[in-house]
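A protein chain is absent from this complex, but the other protein chains hold their places.
Here is chain A:
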């Protein structure tokens, strides 16, 4: 082989490269990101662990021995209850979510369209508000049990939602959407010609289901199962309101309030280990599964229900489903107009007023938590956006070792229960540290935004990296080729193109912050009491009207924001988490 050289230039020795051309320059760029993760994710986890093994100035495992001891089984029971509730939640959510997805995707019946929108309503309920509306509706003094008692003249309420099953029902209602959304996407991606091919090869309807449809949905189902399990393990509000003390999150809360801080740290560490294990399994699984939507742009053929009886039955059923989905919001709206303290033994609140809504914006004491929440969330969201966009850009566009580590570290606090995040932050920042600029953060304004930042970090990161991944890297190269500096092309090309994803993630992060309760309840101070904590306190002083007015306000904000983010980013928002 030869290279026919014509104007062969004399070789010149290689010179030293400029700093930016160095392959190590990228580490200078990503080091601040790692520093933030170290300071606010790793360090708090580490401090909690240290607190759990460091008893009276000596390193010991006795807290762990106490946790797993068979004499005082409270902790083991809590662990078992948490797991049991989570498994049941996965099963019930799976059944409800997948069935709904199939019915709505594959069949056409009266009321289908409205139902497919309303199916997402549970997403609009902040955790605390969702649980409260369920107790108002189906609890021991709830509207339904009382109405039936009155109607049939019973001495006792015939049924009521409480305890263990209350938690499972609330979980099902609030978490089936994870299954519903992934199943819907998977069913949409199923190529109908595959089923036709199977039928053509002689498979009957049952075989088609068993051999073709279900196997193709398996990856989506497993991913959602892991997700629901994790969210259930982290659930705190439902056990709190239904009074199930023996769950991991409640045990942590109780240990803290009883002053048993070592034990709280131990329980947190154990729950962290469980959550992190699940996060890693989930990541591994998502990496291992192959995406099966090979064919694109297939239209799903919906089977229309034609028989008269069928139409009537489906109409009634979808009417009932609509009612069930709407009731939590309707009941909150209803109670938000009730006069505080008047609703005692009646089925429905007896007296109504507009006062609570007027108070929200005019009474400074009532307005205060709203202002707090807006302020706390705004601060947190600014941090989330700056970090999320930078991290997403680094992950998608830069080439460096430690990408997987960074991804895991960003997702980690999202996998951790809010209770654990709060306990970690308390462990880390109740003393001055380098990471807090030598300040004690506990008891200040800054601790809550920090908790929000850590908990909702992945939202902007995820949605932005999804948009960046769809963006052809050569577009940015074209800008650079035309003479734009890195910053100019980021400002004029990358940012405007990723804007939809960034905004969607930002809005989502904002509503999550506004609704945050689990971490807030452990770290708020009277001066920085956020909205959801205010709801909780009003509830306990029987000011149902005001509490619900707060709730309705939160839901309104969430619905507006979800609507806006769907407008700007299409359906991508759904895949943000």
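By definition in this document, a contact is a pair of C-beta atoms (placed from the backbone, for glycine too) under 8 Å apart; a residue touches a chain by one contact, two chains touch by 3 or more; residues count from 1.
By definition in this document, contacts and distances are computed from a predicted model.
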item: Record-based protein name (UniProt) of the chain missing from this complex, from "NADH-quinone oxidoreductase subunit F", "ABC transporter ATP-binding protein", "Monosaccharide-transporting ATPase" or "Carbon-monoxide dehydrogenase small subunit"; value: "ABC transporter ATP-binding protein"
item: Option from A:492, A:527 or A:567 whose C-beta touches the chain left out; value: A:492
item: Contact with the hidden chain (one of A:113, A:480 or A:527); value: A:480
item: Residues from chain A at the interface with the omitted partner, ascending; value: 1-9, 11-12, 14-15, 17-18, 20-21, 472, 474-475, 477-486, 488-489, 492-493, 496-497
